[in-house]
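Not every chain is included here, but those present sit where they belong.
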Amino acid sequence: MDIRLENVSHSYDSFEVMRDISLEIPHGRIVCIVGPSGCGKSTLLRFIGGLERPKQGRVLQVGTPPADCLNPLTYIFQDFALLPWRSVAGNISLVLEDHGIKGAAAKEIIDDVLARTKLTDFAKALPKQLSGGMKQRVAIARALAVNPAVMLMDEPLSALDSQTRELLMDDLVSLWTRTPFTAVYVTHNLAEAVRLGHSIVVLSRRPGQIREIVHLDTPLAERQFGDPELDRQQRHLWQLMRDEARAADAELLDV
Amino acid sequence: MSDTTLSHPPAAARTEARTVSFRGGGFAPERKRWVGGVVFVLLIAIAEWGTRAGWISALTLPKPSDVLQTLIDLHQSGLLYKHLSPSLSRLVVGAALGASFGIGVGVLIGLFSYVRAGLVPLVAAIFPIPKIALLPLFVIWFGIDEGSKYALIAFGTFTPTVVATYGAVDNVDRSLIRMGQSFGLSWLSIVRKIVLPGAMPGILSGLRISLAIAIILLVAAEMLGAEYGIGAYILEAGALYDLERLFAGVLILSVLGVVVSTVIGLVERHLLDWRS
Amino acid sequence: ASNKKITVGALRFTSHSGSFVAYERDYFAQAGLDVEFKFFQAAQPMAVAIASGDVDYAVTAVSGGLISLAQKGAIKVIGGALSEEKGIDGQKILASDAAYQAGLTSPAGLDGKTFGISTAGSSFHYMGSKIAGAEGANVSFKPLQKVGAIIGALKSGQIDAWSIVPHIAKPLAGSGAVHIIGDVADYIPNYQVTTVFTSAKNAADERGMTEGFLNGYSKGVADYNAAMIAKSGGEDGVNQMVDLIHKYVYTDRPREKAAPSIINGTMRLNENAALNTASIQDQLSWFQSEGLVDADITLDTLVDASYVETIKA
């Protein structure tokens, strides 16, 4: 299943957030979206997931999701969004219960996704007992449990310290390598983008518009730290964004 | 499009494109200002209709229009102000005493472990004591004049203010205090410039509750030898089973409560506009 | 067992003995009534309870609240209970020790003094006002809600004067903290202190039941007066009566400590629940003149005089 954005524009009241964004998210690929603060990345992702409706333009899903897919468009959030009163297993079972999956069927799915995210030993732990990296792994396991057609990730690693980030990127790459998934990956971090993205969409400052789309051909599993081609791309991206990032940073917020 | 529907499905299955379904929304309160007004008007209209038509007995509720008339009379005869001004001064003096002592003690509890250990259990034990039970004592301790009224209101506002204040001091961001220490600020500077302003939001929201309690206690306070005062007026109306005056008095207190809460809201907006 | 069930409101005061005696000696049962007592801490809620229909009959002082409820068509006074009578120990006028030492040794010295009352429109207010009026004194009234608060205020000299039933007045005076300076009966002759009352509905629609109640009650009153005032049964009669009353009053004190209080509290109850309408009219007029109740209430609104003999002077 692909996702297609057609001329999406949006404004909150008279506050224009994004302008005329058209984009294709092809099956089995990871599309990274980068851009300065406040350019509308999270808003765009909410449009794709159907949590909000754009003022203009359309978000289309092309083709039908596979039959065993419980929740075609599934998010992974920056703040993990785990229910603190449920154990790791309980948090995963939460998203199965509404589909009537309980008991042994649920246990099978839960055991499977916990094994894939190396969390088997933590099934009974409460979120408060876990480090940030572990929590995000639980969120990933929960997303895998519903067999999503497209994963929507909003800066999934930016609440983590950089060492944990490194570890989780490895985990994501190995998950993708085993069974490729489709994903829209929003991030601020260009290192993440060049590490995980098959294509990288660069947005301009608010109102967000597409400035450039960079395609990277190196297979994910082969991308190494210090790879000159990736370094070149990352430097290129930073050149594109640097001034805008500085301008976005220096803006006074009217709260 | 519509004429080919039947033959289409297999082909469409491969390239079918449909907008993603919306599933957000809700769970965010929207403002609907007029509804509140409508509910009030409706309730009053029903009461008026019922009392006029007779299916609400005169014993159960007064006619709203009579209550209004009572209020107008109170205003025109000037009695309203004769009752309001002693009540307001009791409220102001009593609440000011109680709140300032409460804030003082609360800050001390927040800052000093020994004070905390000594006073917190005491305050916890005093909190659930109903103030009306102590009325006879208050007469002996503070006399039947203004003294006992101030004392009762002060006593009633004191305990919730203490609890709110030391909670607020406890909740001051420790990282700001550590910052102050790391720049070598003196203890007094840290208290004055970091702890107190940081505790302000908590203290103000505690004050909101304390003042509501002060208004409620006005009635209890004016049980004690008060000739004039909204509380005395209500008590007299209750004793005479004069529902119009009872409701008029309660209405005045209710308005007083709303006014006090609005004032605190304004103070908060003014003093705490640094909150995001 | 086939008797009609009714509820009678009462305070645990000796002035309610009429009902207690009637119950204990089965006079109510003989009148076809199955009485259940409901005890109150104060008179005011009892009046409201009659209005709400929770209680059928009760005895209490005439107060502004009672008149107001009558005006709303909720209750009626149907008989008399306790009256002041010259020569019989009645309500006393008290002065605080401080005021006494400063010269308040008789009600004549009340001018400029403070007088304790429970609430505006209470019987204390009426008594104080009448006494002050008779002495031409200008007194200020202090509403203190509860008897306890008034006692505290009087003992500590924060109010100067008060009037109260003898069984409270005498022990207080005995302690030396207050002094008795006069009798209420000297100022309000034939004061109808308490009355028997019921809901307007009972008075109008339940004639049989109401008559039955008054009947039983009157027998109780007669026994009480005979034993305690006329002492027709001698010392034994008094003791029997004290035993009976002690089941209801001062129950938390042993018999020997309760007895003096019960005997001290003896006052004459109206025989046959006769009602002094003149006194009632005087009280009503006073409430009206003070603006505490509506000026257009008439005695008929308050009283249903069809049940008992009325005293018009």
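Worth a mention:
Each chain gets a letter, A, B and C, in the order it is written, and its residues are counted from 1.
One rule holds for everything that comes next: contacts are C-beta pairs under 8 Å (C-beta built on N, C-alpha and C of every residue); 3 or more make two chains touch, one makes a residue touch a chain.
What you see is a predicted model, and the numbers here were worked out from it, not measured in a lab.
Expressed with the labels used for the displayed chains, the entire complex holds A x2, B x2, C x1.
Note that only the chains that are shown with their structure count from here on.
Taking the definition of touch as given, a chain qualifies here only if it contacts chain A and chain C alike; those chains are B. Distances between chain centres, each the mean of the C-alpha atoms, put A farthest from chain B.
Distances from each chain's CA mean to the overall CA mean are smallest for chain B. In this assembly, the C-alpha centroid of chain A lies 83 Å from the C-alpha centroid of chain C. Per-chain CA centroids place chain A at a distance of 45 Å from chain B. We define each chain's centre as the mean of its Cα atoms; on that basis chain B and chain C are separated by 42 Å. Residues of chain A in contact with at least two other chains: none.
Of all residues in chain C, none touches 2 or more other chains. Across the complex, chain A meets chain B through its residues 3-4, 46, 48-53, 58-64, 73, 255.
Residues 44, 47-48, 51-52, 63-65, 67-69, 72-74, 119-122, 140-146, 148-149, 152-153, 156, 158-159, 292-293 of chain C are the ones that touch chain B when the two sit in their complex. The part of chain B that touches chain C in the complex is made up of residues 58-59, 135-137, 139-140, 143-145, 223-227, 232, 235-236, 238-242.
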